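Right, chain A next:
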Amino acid sequence: MISYILPEFLVLRDENRCIQCEVCVRQCANDVHYLDTKDGKVKSDDAKCVNCQRCVTFCPTHALTIIQNPQEFKANANWTKKAITEVQRQAETGAVLLTGMGNPEAYTVYWDKLVLNASQVTNPSIDPLREPMELKTYLGRKPDMLEFDKDGKLLTKLTPQLVLNAPIMFSAMSFGSVSLNTCESLARAATELGIYYNTGEGGLHSSLYRYGKNTIAQVASGRFGVNPDYLNAAAALEIKIGQGAKPGIGGHLPGEKVKAEVAATRMIPEGSDAISPAPHHDIYSIEDLRQLIYALKEATDYTKPVSVKIAAVNNVAAIASGIARAGADIIAIDGFRGGTGAAPLRIRDNVGIPIEMAIAAVDTRLKEEGIRHQVSLVAAGSIRNSADIVKAIALGADAVYIATSALIAIGCHMCQKCNTGKCNWGIATQDPQLVKRLNPNIGARRLVNLITAWEHEIKEILGGMGINSIESLRGNREMLRGVGLTQKELDILGIKAAGE
Partner candidate 1 sequence: MNYIIIGNSAAAVGGVEGIRQIDKEGSITIISEEPYCTYSRPLISYFLAGALNEDKMLYRDTDFYKTNGVNLLLGTKALSVDTENNWVTLAGGETIGYDKLLIATGGKPFMPPMIGSDKKGVYTFIKRDDAERLKAIAKPGSKAVVIGGGLIGLKAAEGLVKCGVDVTVIELANRILSTILDDQAAAIVQGVLEEHDIKVILNNTVSEALGSDKVTGVLLKDGTQIACDMVVTAIGVRPNTDIVCGTVINVNRGIVVDGHMRTNIDNIYAAGDVAEAYDIVYEDMRVTPIWPNAYMQGEVAGRNMAGDSAIFDAGFARNSISFFGLPMITAGIIKPIGAEYEVLSMTIPDKKIYKKAVIKDNKLVGFIRLTDIDRAGILTGLIKNKADVSAFKDKLLNDDFGFVYMPKKQRKEKLLGVKRI
Partner candidate 2 sequence: MLRENYERVPSGCAISGAMDRSGQRFSGSDIIQSIAMMRERSNGLGGGFAAYGIYPEYEDHYAFHMFYNDEPAREAGERFLNEHFNIAEAGPIPTKKVRSIANEPMIWRYFAQPKEEKLSSSGLHPDEFVVQCVINLNKKVDGAFVVSSGKNMGAFKGVGYPEDIGEFYQLYNYSGYIWTAHGRFPTNTPGWWGGAHPFTLLDLSVVHNGELSSYGSNRRYLNEFGYECTMQTDTEVVAYLFDLFTRRQGMPIDVACKIMAPPMWDEIERMPEDEKAFYTALRMVYGKALLNGPFSIIVAFKNGMIALNDRIKLRSLVAAEKGDMLYVASEESAIIEICPNPDKIWAPKAGEPVIGMLEGVRV
């Protein structure tokens, strides 16, 4: 059966620049490039190209350019090229369309509809280079009030907290879905930055235990790699209920990615599929969640805060309230643009709600119930830059989780082929030949650079607002105005329109 699917990309090679060095040949795991021994020239098979740009980046003479295949179908606003191609693909495979990374569809990105405030005249802006500017953030359950004795000595005993030098954490990415070098890059960067990274549901590789102080250990429906050592190695625990990219469904790590190290870390046989069920089969209701939260607290002797991560869905505010009351110390909410190592395309692109709306709704709901100050709120799902972070915090988040931007920092070029396991950048792969392409020394440095740059920018923005400590931004929606939003959207976000 001939395939009707045309190459998605075309590889353009400038013959005036190509020196036939074969670097592209050696770097492409998809075997796009090859040396034609008949004429000694390097050539390409466009159909295999995923536009990961490894070859483009590595070509020492910049001889390569990859472009979208310009071949079009007859113009049709309804039956787009994408729509047609997807039908063709499924007609050829009979399979669910699988994909990686986050929802790329053209839904409104509310971050881009929000603008920030700055001080003028009545309130001096603060120069972060000359004045202290504080980003330190504590995540965990807070009491309603502190109690003091007659001499003003503190009587209240606080529950364990995570302390972050900046309100940014690396979101859950499991060893298995990403390479060990990716995990190590994240772990080392988190340690150096004084923040946290999240193990995802794949357990903790033995070589990463030493970064435990900056590790959030996830417990997901598959319970992979969960054991007392794992729980106690981490600084905090996270129960993963759902993920923004695929709310309501579980995960599937194909057996070919379950190599020896992954298998040992996940505590499953080598080569077996690692399937996370859609729900936790011991959590069918909110009271079951409470039991698991306290089971984890018991297992770790109440020394670690417990986070519960949910996907942003229709009634996220009510769910979050329930989670807060179930005893979670931190609630992480993952918006529908959040990334993934692999998800069914239809789910990824159609299920869930934007994080901006979710975080605003949750913050307001918890505030109305008078319990917002008790729990910490973490926003996740496509935080692209420092301004997104500032906006998320102004909408009510205590901190954000980033993953896609972290991966981009260490080499991801958003080709969205994580599910194939052939990541040319050594990130979403277990192929040892590819894994070593990510040098954790470089990965950690690039992550530290990224977060450091963002910290500078956040400080600059805060200074402009006349704020010198991040907590004064938290829920400070006065600092936001909406542009091009309907009144309903403004109301949900709890902000005024620009000019109001």
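Candidate entries met the following condition: all candidates are chains of the complex that A comes from, given by their letters.
In this text, contacts are C-beta pairs under 8 Å (C-beta built on N, C-alpha and C of every residue); 3 or more make two chains touch, one makes a residue touch a chain; residues count from 1.
Nothing here was measured: the structure is a model prediction, and the numbers come from that model.
Trainee: Determine, using the touch definition above, which of 1 or 2 touches chain A in the complex.
Mentor: Looking at every copy, the candidate touching chain A is 2.
Trainee: Going by the contact rule at the top, pick out the chain A residues touching candidate 2 in the complex.
Mentor: Spelled out, the residues of chain A in touch with candidate 2 are 119, 121-124, 126, 131-132, 134, 136, 138, 142-143, 145-146, 148, 152-154, 156, 158, 161, 363, 367-368, 370-373, 394, 396, 465-469, 471-479.
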